[in-house]
Structures are given as structure tokens and as C-alpha cells.
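A protein chain is absent from this complex, but the other protein chains hold their places.
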Amino acid sequence: MKNPYLPYPVRIEETVIETEDRNIKSFKLAFLKEEDCKAFDYTPGQFAQLSVTGKGEIPIGIASSPTEGDHLLFTVNKMGVVTTALHNLSEGSIMGVRGPLGNSYPFDKMKGKDVTIIGGGYAFTTLRSTIVYMLDGKNRADFGKITLIYGARTPGMLLYKETLEEWSKRDDISYNVTVDRDAPGWTGRVGFVPAVTEQVAPSSENAIAVICGPPIMIKFTLPVMVKLGFTPEQTITSLENRMKCGIGICGRCNVGPEYVCKDGPVFSMAQLKEMPQEY
Amino acid sequence: MEYMRLNKKNLAAFIEELKQKCEVWGPVKEGDQVKFAPVSNVSDVDLEQFKNTTMSPKEIFFPQSEIMLSFKREGEGANIYRDEQSVPSKKAIFGIRPCDARAFRILDMIFKNDQFADNYWLTKRDAVTLVGLGCKEPCSTCFCTSVNSHPFDETGLDVMVTDLGEHYLLRVLTKKGRELLAGSHVLREPSEANIEAYKTVRKNAEDAMTVQFGTDKVNGKTVLELFNEDYWQRISEPCLNCSTCSYVCPTCHCFDIQDEVFREGGQRIRNWESCMSWIFTVHATGHNPRPGKKERVRQRFMHKFKYIPMKRDGEIGCVGCGRCVTMCPVNIDVREVVKQMNS
Partner (left out) sequence: MNARTTKLREIAKKLLDKQKVDVVIGFKKGTIPLKNTPFFATNSEEADLLLWDGNCIGNLAAYLPKMAGKRAAIVAQGCVSRNVVGLIQEKQVDSNNIYIIGMPCTGMLDPRKIIAAVPGEITEAVEDQLYVTARGKGFEITLNRSDVLNRNCDRCTVRNPVLFDEIASEPKPELKDPVRYEKIRAIEALPPEGRAESIDELLSPCIRCYACRDACPLCYCPECFVDKSSPQWCGKSQDDRDVLSYHLIRAFHTAGRCTECGACEEVCPMGIKIRLISGKVEKDIREIFDGYEAWKDLKTPPPLTVFQRDDPQPFVKE
């Protein structure tokens, strides 16, 4: 019987400090075993449990897209015991990955529709995965207009700067990256995500919007979405809660009857309306 | 249905027979507590006085602390987690109460969901044959008949034993049960009268238990209707937020996973944890989705009486064993709580 608690061993191939405060770091991971790599069959929106021996596990959204090859990318904010230990690991270190876990963004529903991706701050990891996936040559034709609205406090707090640079040059994505306040050398948009969303005004007709970000951003963006005509069914988000098992058993991450780890983390606003706000 | 009869005088011989096939566990007194343990001497087991074990028997399959994985820090294979599952020995557990056996069936559904199977639970479960003991005289704190069960509920059991005074009547319920009893020299064919006596004992026990509350209205209400009720504040007021209710409960199954380090390596261990603890849900940021005792007490009752039934075809996440009723240090009585939920 396969043990769902046993992490796959992986090697840290590369680390990148993403932000100017040096608190957010990306880890590019390679599986030690070919069969583990094959077994790790994921879809954007899913997450994995990252293990550091002696410290424990931490659930992190998968930032890479399955279209990018065999490597996995995770972007980790230094916050607690495990994430701090993870930040201290050097390239070449061995660690563990358990997953993929959770549901994913609803690509079956997104197919044939316009997709608006709205992200804020550090909650951009699985949104990166989603955009890379949709822009991939094999998939791009499946989706209509793709609109990106992504904001951070400062230019130095934006994640994935090289990837953003590439996207900005493409003509098959509406690229709207913004910072809260004007900054030296910044030539892009300035303003908070809700305001920028209102300016960009993506159409809600035959469309899906995916929104991830800090609670305050979500709180002020949702009314804008309603104004733009997005129904709760068309508006998708991803939740976070404390987790341990990641497979719907250990009991702590539930929001009402739903386990964020197994039934989520992706929920529509229509689903969330029926659920207690315990997240 | 197959029936067999065991004269009480032959209980010791019967246990010895079973021991030839597998380990035999029964309710054994240890200090103030009664717990399931290997029966070395049949005189350790007093089935006449036995009501139920102090702690629920879930610990047989789901120990309070369990090593899941191990790792070493140096050398070949360093920092790679290894599976630490051992092959469990075959056991027959004698004297399990119907409520607790039913709880195992509920936990089977929890530990094996539509996507994942917890092999630590499953392998130990598979190795066990459950010989139940029907409840001739349920306690006043028992309420199995209020949660879709009854004192002779056979759910989850392989054999059901009924005390008929001079004899035990054994009802064989599964293939596993049949295999356990096969070849016994002390079991006899019961008489028609024995079987009639069993039916009477069973009926009397069931009649003696009044249904204390219903759950129909709980089922009819939405999650948010129940969640937003005012009574949670009052119900939770006396709560100490200790974990007694969760730890004595046969269906509470929440756990924590921790890495522990020793000089040369370490282990990944799972430990029981309770939704009564603030630490259970706190985020690394310090935000806690269930910050106070109202939220935590509500979670425990909602989980058992609303969330589990919603997700498991109406199965209630409580079997009515009454342990939390007797053990809660501040007398938060689940029966009173569900009466309010169902009002």
C-alpha cells in the first residue's frame, strides 16, 4: 500500500531571493527518482507539503506549471519554524516533497472562456503556475482573452521579475502589473489592485476570474468584481489554513464541512457564501 | 445467521483456543482504569462487572503517539524519510462494546476517503477480529439509541456475544468471525431457547433505553444556520479548552504531525490533537480562524453532528458511548448540546 505520508526525496537545484526584503525565496527542486517524478502529476492550483528533516512540513502552493518540465518551483515566505529552516537550506540540499495535494483551478470551466487573474503580494505562486500553463503553446487556444492584474507594495516586492518581463512583451495577455506607490525607475502602473481592476475592467461575459491575495485586497476587490458583472460562480479564490496531513484526515483545516487540503484549496465565491468564515 | 453457545465455565478454555490462532485482547483492569490489553490470565478479565473501558479503544489502531517515518542526518540516504510501518500482529479483541465497534466503522470512513488511505490505521484494523459484547444493562450516560445505534448494534463487529447468565451466545457476523471460531472444542450448538433468550435480552436492553434527542432538525438546517446560532456562546462558557472530550472519544481522530530529532537522526511522529486547543488552527502569521472557546466548542459539535453526516451519507460522528459526559471536567453534556442544535 502506498504511504500517503511519505515524502518524495528531492534536491534543491536552485534558489532565488525574490523580494527586496529577502523574506521570500523560490526553490527549484529536482526529484531524486524518476518514478517519483512521474507519480507527481499535478495541475495548477494544487499544493504540496515541503519537508525539512527534523523541522516538519509546510503546505506550499506549486508555482511551476506542469508544462515547464520535470522541475518543481515553490516560493516560500519566511514565517515559522519550517519556512525558516527551508530558507537556510543551500542549493544541493536534500529535502522532501509530498503531493500533489488539493484540487486545482477549474480548468474544465475555464476552457473556452476569458480568464482574468488577479493577484496581490506573495499570493501569486499558483497564479504564476496558472498563467504559464495557459500561455503554453499547447493550451493557449483553449482560453479566450487572458488578463493579468498583479500588484505589490513596491517594485522590489514583485515576484518572478524575469517571468513578468517575458509576459509584458507578449501580445496574447493583457498585462497590468501595479505597485502601491510610485517608485524611482518604475514605469508601470501605480495604484492598489481594486482600483486597477476597475480601470482595466475585464469583461465578465463568458469569463472566469481567479483572485488570490491578502484578505484586505480580496475584501476591496470583490465589490469591483460584482460591479463588473462577475457572479459568485465566476469568481474563484484559493484558501489557506493550518494543515498537517494534507489528505483530508487530520481534521484541522476544515471550513465547515470542507477540508481546505482535500476539498480545496480552490473554492468559488458561491461555495464560500455557504461556508463559515473560519479561514 | 450462525449462532454458537459458550458455557461461561469454558471461557478460559475458549480464550486459550483463540490464543493458538492470534493474540487475544480483552478489557483488563490497570489501576483505576479499564483498558484493552493482551489477556495473559483470564482471571484479569471480569466481564460480569465490565461496563466499558476508561479510554476509547481507538488507541489500538490509532495510538496517542505513533512513529510514522524516520530519517538520519548523515551518510548514505541522509535527510530522506523512510517508512516506519511495521506489520501488525493478528489480534482478536474480546468484549468490545457495540458503540466502540461502530466508532471504528466511522473512523474507517475517515481514514480512507475517496482519494487517500491512511495505511497506519488500515493495516492495524485489517489484522483485528472484533468480538463484541452486547450491552445488557446500558449506563445512564449511554445514548446510543439517540444516534442511530442500539445496545446490540452489530455494525463493525465480526462476532457478537450476548450474556445469557450461564452461557454466552455468539452470533457469527463475518467471514473473519467464522474463521476465528472455527475448530473450537468448547463451542456448542445453541438451543432454540438460547436464541429466544438472546432475543429477549436484546429487546429488554433496547427498550430500557429511551431516545434522548433527535437529529432530524440538525439535518434540515444549513451549516450557516447552525453555525450562527446564539447558543454556542453559552454552551462554551464553562469550557476549559482542555482536550479530555476529544481524547476519550471513540470517534475523535484529529492529530498533529511532529518531527523529533535525536543525536543521529529523528522521527516523524503523529500525536493526538484536539480542536479544543488554540494551537490546532493558528496560522504562522498568528491569525487564528478559531480564536476563542466559542469557535472551538462549536467546531467539535458541528463536526460530529453536521459535517460528518453531510459528508458520510448521514452517518453521525458520535456513537453515544457517554465517555465525554462522564469525563468532561465542567460537565458540558453533549446530549444537552444536541438538544439545542435540534430545537
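For reference, chains read A and B in written order, and residue numbers begin at 1 within each chain.
The working rule: contacts are C-beta pairs under 8 Å (C-beta built on N, C-alpha and C of every residue); 3 or more make two chains touch, one makes a residue touch a chain.
What you see is a predicted model, and the numbers here were worked out from it, not measured in a lab.
For the options B:128, B:318 or B:332, the residue in contact with the chain missing from this view is B:332. Per the touch definition above, the residue from B:271, B:285 or B:343 contacting the chain not shown is B:271.
Where chain A meets the chain that is not shown, the touching residues are 80-81. Residues 31-33, 51, 54-55, 63-65, 137, 139-141, 234, 237-238, 240-244, 246-248, 256, 258, 260, 269, 271-272, 274, 277-279, 325-327, 329-333, 335-336 of chain B touch the missing chain (whole complex, contact as defined above).
Basically, only the chains that are shown with their structure count from here on.
Chain geometry summary: the mean Cα position of chain A and that of chain B are 39 Å apart. The touching residues of chain B, when paired with chain A in their complex, are 68-69, 71, 73, 78-81, 83, 85, 110-111, 113, 115-120, 122-123, 222-224, 227, 253-259, 261, 266, 268, 270, 273, 275, 280-285, 289-290, 295, 299, 302-303, 306-307, 310-311.
Note for the complex: chain A touches chain B at residues 1-7, 9, 32, 51, 53-57, 79-80, 83, 93-96, 240-242, 244-245, 247-257, 262, 274-279.
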